[in-house]
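In this view, the complex is presented without one of its protein chains, the others remaining in place.
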Amino acid sequence: MEKTPLDRQAMCNRLAMEFQDGWVVNLGIGMPTLCSNYDFGDKQIIFHSENGVIGYGPLAAEGEEDLHLVNASSQYVTIATGAAIVHHADSFAIIRGGHLDATVLGAYEVAENGDFANYKTAGRKGGGIGGAMDLAVGAKQVFIAMEHSTREGEPRLLQRCNLPVTAVSVVTKVVTTLGLFEVTPEGFKLMEIAPSFTTDDVQAQTGATLIIPDNLVEFNA
Amino acid sequence: MEKTPLDRQAMCNRLAMEFQDGWVVNLGIGMPTLCSNYDFGDKQIIFHSENGVIGYGPLAAEGEEDLHLVNASSQYVTIATGAAIVHHADSFAIIRGGHLDATVLGAYEVAENGDFANYKTAGRKGGGIGGAMDLAVGAKQVFIAMEHSTREGEPRLLQRCNLPVTAVSVVTKVVTTLGLFEVTPEGFKLMEIAPSFTTDDVQAQTGATLIIPDNLVEFNA
Amino acid sequence: MKNKVYSSFDEAVAGIPDGATIMFPGFGPPGIPRNLIAALIRQGAKDLIGICNNHGALGNLMDVGRLIETERVVKWVCAFTAAPHPSRKLAFEGLYEEGKIEAELVPQGTLAERIRAGGAGIGAFYTPTGVGTEVAEGKEHREIDGRMHILEYPLKADYALIRARRADKMGNLQYRLSQRNFNPLMAQAATTTIVEVEEDILEPGQIDPDQVHTPCIFVDRMVRIPPAPEGIWDAPTRT
Partner (left out) sequence: MKNKVYSSFDEAVAGIPDGATIMFPGFGPPGIPRNLIAALIRQGAKDLIGICNNHGALGNLMDVGRLIETERVVKWVCAFTAAPHPSRKLAFEGLYEEGKIEAELVPQGTLAERIRAGGAGIGAFYTPTGVGTEVAEGKEHREIDGRMHILEYPLKADYALIRARRADKMGNLQYRLSQRNFNPLMAQAATTTIVEVEEDILEPGQIDPDQVHTPCIFVDRMVRIPPAPEGIWDAPTRT
């Protein structure tokens, strides 16, 4: 059987399955925005964006964009029923004040102590922090969605981050192309593994020692 | 000629004459509210109230009160054309942030260094600060309107306040029943004197040495 | 969608335990959660800590003064521990002077900003307000840009009892005119926010998103105020 890494939508669906009815969630730039494609059924999820939108819906259809409304990725989105708008300081008061149930962010690296790095690449003078540092310290749950390895095949799950960190000891769950991981006081715990991969495969591509629980299941989302 | 102290409306009119076109002004509880009765002619004055009303008008007529609208003295007022409402933190951001051109407050005592006391009487455990401490440090001009002496005949203009102060070195002008005073680096300067009173009369009822300028004029408002 | 609409004030305040910290908005008559205060008094919770601009008003309308009179309160954080005029003295002042109630006297703008900080995750802030006064005693001082400031800490609460003009079923709120005052700040700074609503509670989407004053994420329970005499409404009081 050929080893096929998880696709981005499946990865984001898996994190979206964690969201509970009534949760307020902020989705970071890029891959995390795919979480909003998940079918939440009866659950009501309120998507918050850094620019003060509390309650946005799917991307606007081509030609039907509202030029006054974008999400944090500058994509033209629709407004959800029952939305509210606030200014930028009030929007980050929501974030920093602990009113977000979860944020899903992309990352370059995640460390087994819950640190992560996502704003500055190696050797570059500038960085793009955006709302990430606030989201990381403010949200009750910090979920990361990223490729398991770099293009060069280097691991992104590490004992300690090599890049400048975005926040310290905040990540609770990570989904990668190889599975779902929980950050525990003892390190990364592999909760769900991509079909056709073995735990040895995953460990080999990981820069920290994985905890493999007895109840490890196959990734399914 | 009988010596008649200035009446409250005349006192407040005199301070209101200082307001310039476009000024944003906060009037304290009690006597200062009379400033809004002055006829400002072509000048547009925006009255701000601690509860977030930016632009209120005269008191509401009996029977025509809007139960959702009071000023800082809890009087039912009317809304001015072009008013705006903000919440309490934004209202004090206006005050503390230096966006008020003037405030007019009542006081028990004013000192020649610009200190004043208006929130706590002698020997009382409790006090009523309300918005006074914020207004005193935030407004560009702090004007005081008060009786020149206590009921017991003690002076209220003093070298130093006896009562706990509301703020330090902030008062710029004081109007009393005997005239208009400016607080200068050298002390109280009598700018305008109530008709029929002499400078000796005023000095005798004042607890600090007055500066009497050559261009002293008769109070007229 | 979670149901946030409760059928009675008594049901809405049922779980408030003894010792809870509660925020009460209001400035003059508008914006006081009169029906929720009445329900809280019926409910009987005691040893409460209150955060409120004042400690009640003269007149016969239900307000925090009634809660204080019934001796349910151990501490009050407010901008007035004494009335502006001794003729307007309320029960609070006697209890305070006798040491039956503890109080923290806070300048009104600092009170509002501390509540905002509580809801905004700000650890502490420096303000020029109160420098050189009794309020500054014992507080950390710092000169910033040539001006002296004192350090003030955030206020949070277990509950906020709120009054709004209008709400939708999700909990988005609008206030009218000076009714707004402390309401939005307190809704944001409390773990559980309970609202009494003056108009019929609307369907989601009936309030323009640009005109929401308190977003639904800060609202937990709502009760529509019934017509008088069952419901308690504001009225001019000139006693």
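In order of appearance the chains are A, B and C, and numbering begins at 1 in each one.
In this section, contacts are C-beta pairs under 8 Å (C-beta built on N, C-alpha and C of every residue); 3 or more make two chains touch, one makes a residue touch a chain.
From a predicted model like this one, the values you see are computed outputs, not experimental measurements.
**Student:** Using the touch definition from the header, name the shown chains in contact with the chain that isn't displayed.
**Tutor:** Listed by label, the shown chains it touches are A, B, C.
**Student:** For the chain left out of this view, which of B:Val86, B:Met133, B:Met146 or B:Val165 touches it?
**Tutor:** Here the residue in touch with the unshown chain is B:Val86.
**Student:** Looking beyond the chains shown, say which of C:Thr21, C:Asn54, C:Gln108 or C:Thr127 touches the absent one.
**Tutor:** Answering carefully, the residue with contact to the hidden chain is C:Thr127.
**Student:** Of the residues C:Gly50, C:Pro107, C:Gly132 or C:Pro209, which one touches the chain left out of the display?
**Tutor:** C:Pro209
**Student:** Could you list which residues of subunit A touch the chain missing from the display?
**Tutor:** Touch with the absent chain occurs at residues 29-30, 49-53, 65-70, 74, 76, 79, 85-89, 91-93, 95-96, 115, 120-121, 124-134, 137-138, 164-168.
**Student:** Just the residue numbers, please: which parts of subunit B touch the chain that's not shown?
**Tutor:** 21-22, 24, 44, 46, 48, 54-55, 79, 81-86, 89, 92-99, 138
**Student:** Could you list which residues of subunit C touch the chain missing from the display?
**Tutor:** Residues of subunit C in contact with the hidden chain: 113, 117, 120-128, 142, 144-145, 147, 149, 153, 174-177, 180, 209-211, 213.
What we mean here is this: only the chains that are shown with their structure count from here on.
**Student:** Which chain has its C-alpha centre closest to the mean of all protein C-alpha atoms shown?
**Tutor:** If one averages C-alpha positions chain by chain, the most central is C.
**Student:** What is the distance, in whole Å, between the centres of subunit A and subunit C, each centre taken as the mean of its C-alpha atoms?
**Tutor:** So the centroids are 37 Å from each other.
**Student:** Taking each chain's centre as the mean position of its Cα atoms, how many Å separate subunit B from subunit C?
**Tutor:** Here subunit B and subunit C have centroids separated by 29 Å.
**Student:** Using CA atom averages as chain centres, what separation in Å is found between subunit A and subunit B?
**Tutor:** Roughly 56 Å, centre to centre.
**Student:** Going through subunit C residue by residue, note those that touch at least 2 other chains and give them in order.
**Tutor:** If we look for residues of subunit C contacting two or more partner chains, we find 116.
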